[in-house]
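To start, I am sharing the structure in question, which I have written as structure tokens.
With one protein chain held back, the other chains of the complex are shown just where they sit.
Moving on to chain A:
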Amino acid sequence: MAKWRQQVTKWLVEKLDLPADAMMDLPRITMIGQLHIYIENHRGVIAFSKEELKLRLKQGNLVIKGQEFVIKTILPEEILLEGSIEGVYYDKAT
């Protein structure tokens, strides 16, 4: 059922040009150079260290790697991370 619904939404997004983040609960990630990363639509923190931030998403995880991480702000659906960001990876594992 869930799978089917996802299929429908994906089809709608593609055919009707609807914003994907809103329709499919995908993260919207804004980066300002290496300095800031702003992630909306996350589902909580899994791990946090100086070099790594692991966020839970609706599907899978998001891993951000870099140096000197500081969580500037964290709200239920948004997070602003500061530091020198080296990479953003998607992790399928739940």
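As a convention for this text, a contact is a pair of C-beta atoms (placed from the backbone, for glycine too) under 8 Å apart; a residue touches a chain by one contact, two chains touch by 3 or more; residues count from 1.
Everything below uses one rule, namely that contacts and distances are computed from a predicted model.
Note on the omitted subunit: UniProt lists it as "Sporulation protein YqfD", one of the names in "ABC transporter permease subunit", "Spermidine/putrescine transport system substrate-binding protein", "Sulfite reductase (NADPH) hemoprotein beta-component" or "Sporulation protein YqfD". Annotation for chain A: contacts to the undisplayed chain at residues 44-50, 54, 69-76, 80.
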